[in-house]
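In what follows, a single structure is set out as structure tokens and then discussed.
Only a single protein chain was left out; the remaining protein chains are all shown in position.
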Amino acid sequence: MAISEPVVVSQSGAADRLARTWAQPRGFWGWFQNVHHTAIGVRFMVTSFIFFLLGGVLAAMMRWQLVRPEHNAIGPDLYNQLFTVHGSTMIFLFAVPMMFQGFGVYVVPHMCGTRNIAFPRLNAFSYYIYVVGALLLWVGLFLKTGADAGWFAYVPLSGPEFTPGKRSDFWAQMITFTEVSALGVAICITTTILRYRAPGMTLNRMPILLWEKLVTSIMVIFAMPSVMVVSSMLLMDRTINTQFFNPSVGGDVLLYQHLFWFFGHPEVYIIFLPATAIVSTVVAVFARRHIFGYVPIVTSVVATGFLGFSVWVHHMFATGLPQMSASFFTAASLMIVIPTAVQFYCWMATIWHGRLQLKLPMLWIFGFFFVFLIGGLSGVMLASVPLDWQVHDTFFVVAHFHYVLIGGALFPMFGGMYFWIPKITGRMMNDRLGKIHFWLFFVGFNLTFFTMHFLGLHGMPRRVYTYTPEMRWGALNLLATIGVVFMTAGILVFIANFFQSKATGRFAGPNPWGAGSLEWATPSPPPHYNFLELPTVNGREALWEAEPNQPIVGGVREDIPEVLVTNTLDSEPEYRDELPGPSIWPFLTAIAVSIAFIWSIFSPWGIAYGAIPVVITLIGWLWPRGHSPSPRVPEPALEARWIR
Amino acid sequence: MRNHVSIAMTILLLLNITACKREERQLRPDPNASQTLNTVQVSGLNPGANSISSPPPAGQYEESAYAVSQGKTLYNQYNCVGCHANGGGGIGPPLMDNNWIYGSEPGNVFATIMQGRPNGMPSFRNRIPEYQAWEIAAYVRSMSGLLPKDVAPSRSDQLYVKPAEQSMPYQAPAGVTGEPEEKK
Partner (left out) sequence: MIGFSRVPLLAAGVFASYPGDHSILHPAGPQASNIEWLYWVIFWIVFVVYVVVVLGFMRAGARTYTSADEMLPIMKDEAGDRRASWAVGSAITITVLTLFAVLVMSEITGKKVEGETSKNPVTIQVIGHQWWWEVIYPDPQADQTVTTANEIHVPVGKRVVILTNSADVIHSFWAPSINGKRDLLPGYSSAFWLQIDQPGVYHGQCAEFCGLQHAHMGFSIVAEREDAFSQWKAQQLKPAQDPTELVTVHGRDVFLSHACVMCHTIRGTDAGSRLGPDLTHIGSRQMIAAETLPNTPGALAGWIVDPQRIKPGNRMSPNPLQPDDLQALITYLQTLK
């Protein structure tokens, strides 16, 4: 079956009209008014990558301190801030914003075949809120107010008595910022996927990436409130004398752990599912066939979403739980392996009965297979309670979660970057440099983190700023630190490759990989109106199953920013909706909300007085729009337009 | 692009230099610092004597949330609560009101701890290191709201007996003579 080229429009002037309608303002203030998903998506990706690099610098500093016993390079206070800010950055400021928000916001509207994401201003607001939260944590680090109680900040250590000053308060509010941001994007993505899909893209024909983004968004909506509640409770304990976690008057320190991990475990699936989305997409393209086992994979994705909420207590096995509880959560934690295993087998079958073209993105996916599997299997070991009693809070766990997070998110992320950057920038990335990047990173990563399994088995606990020579951990720590050099080199190669190919890379064209999903039906880089003509879909891989005269959607206005809203299940057209154009209000509201949240760190009146600017900016945001769109009556908007 | 990076780096370095006094943590006080006891000017032993200016060390303790929090821990551990309760007093006079018998300056409180006072306040010279006495003095001053709200300690993880010092309203020290002193 030939790959369809995008349908050439014979109507002149449509491109210009659409470009004018969907244009985003330029200039300094124009940057703050941009509401198009491609711009916001790129911003999420670039900003989160910068924080990834910063978090990596902290990790390198930590490894340097641990390179030999009783090393005095970094003292305990700074070291505690380093590992806390490293963990918080990687989880809250990199993994979710990149995997879920960045890739999601960019790719999802394209893959749905629509012109912009739902609730574009909420999307922009989410970005600004995320940046403020990220800066809050990092400016805190430079002001010596870096959070220092660990990325999950257990009470009582992070509480009012044992962390004086404002360190935990900065951390708690960073959580609030980043979780509001994630919630905003989750709402946008859920709505886009459920309502903005191209006609013909029934749920049964939805690309797996869209399924996974949908499930991830719903997980975000259920999980984030838990961490916002617990960080707010911590903040209240620290500022206004509440006693939530004060055991001597009836509070409970374990309550904190339950509420945190009820979020914390779904969080790692919020990071992992978008990665499996990338894997499913890339494997199908580079095995040159439809993915094997679409239904089992989608079922597994949904099952992971549900089961992810049922395993949180496995982070608390060492607290002296009742045996029934430990058994239940062991069973649940082992059960959640099954959906991932199903996906692995389906991917293997896809390659086995396909035609493998091992291009650069696919190389990273193979890296994912080899690396994530180790992490997943060490997770099986951790799910077993007696074994967890031994290796919990040791470097064995550090090795496990780096294998699943780096193997399970970073490798697919790099694969996804090499896959989609040609679409975003319009230029292919250098293949040789990409391979050098892969091998440097693969070797360095395994050198650093595989040795940590042994360190954990030999008794080295987590979060120690030094160790005595008698422990005999020095040699393994030295090896682990050497691995950092390779990883750093690999990432520098990637950055060099990115800038070089952006300037001088080979032009990519609309579909360099011969892929099947709708984002490859646009030019590279795509214009702001995404599709010159809104597509329809015949099958699970839109471009592979498109007819020579595939129908397009007609009747959607080109003089106002309008999108087609379709039915959730069958994607039948329902009505047309006008989206808001560029606006400064998301940015102003983000500023107002930031003022309120940051003020509340220092005084509870911050919430009260800070609410006033928020109300004002929300009024500006929600003020009814000037011109009214066409009346919203259901009309069949799908015409068969036979071009050529 | 390069300009943005270098501007950002400069700002961050400047931030680090100015940093945040509240979060300064002096983990290793100079072991020789405790020899400076004799440089502290003390007031006369009669109530209502002239207040004294604080020698330099007090400043760093009053600006560091860590130091004040240590002062609070030590206040409990060295059993100041035995006579002064949590500021309400008992055998000893209350410490959370605005009535400062021997003066409210950090140096006054420090001198009281080190020298002892008539009617039952023991002398802790040689028992409590100087830097800890400064920390306790800073904490005592926070009990009547004399320290900024972000430096004063939060509630403790113990039985709830009073709101945290950061919630205490400012009470201008009056001294026994009843004359309000200047707000610090």
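Labels for the chains are A and B, by order of writing; each one numbers its residues from 1.
Note that in this section contacts are C-beta pairs under 8 Å (C-beta built on N, C-alpha and C of every residue); 3 or more make two chains touch, one makes a residue touch a chain.
Computed from a predicted structure; not experimentally measured.
Of the listed positions A:N80, A:T448 or A:T522, the one in contact with the omitted chain in the full complex is A:N80. Interface note for the absent chain: among A:V464, A:I591 or A:A611, the touching residue is A:V464. Note on the undisplayed chain: of the listed residues A:L203, A:L334, A:L433 or A:I595, the one touching it is A:L334. Taking the whole complex into account, chain A touches the unshown chain at residues 1-3, 75-77, 80, 149-150, 154, 156-157, 161-162, 247-248, 251-254, 287-290, 292-293, 296, 318-320, 323, 326-327, 330-331, 334-335, 337-338, 341-342, 344-346, 348-349, 351-358, 366, 369-370, 373-374, 377-378, 380-381, 383-394, 454, 457-459, 461-468, 470-472, 475-476, 512-514, 516, 541, 544.
Contact residues of chain B toward the unshown chain are 25, 27-29, 31-32, 34-35, 77-78, 126-129, 131-132, 157.
Here is the rule we go by: only the chains that are shown with their structure count from here on.
Computed from the mean C-alpha positions, the centre of chain A lies at a distance of 46 Å from the centre of chain B. Those residues of chain A that touch chain B in the shared complex are 75-77, 139, 142-145, 156, 159-162, 164-167, 237-241, 243, 245-249, 602-603. Across the interface of their complex, chain A is touched by residues 12, 15-16, 19-20, 22-25, 27, 65-66, 68-70, 72-73, 149-151, 153-160, 163-164, 166-167 of chain B.
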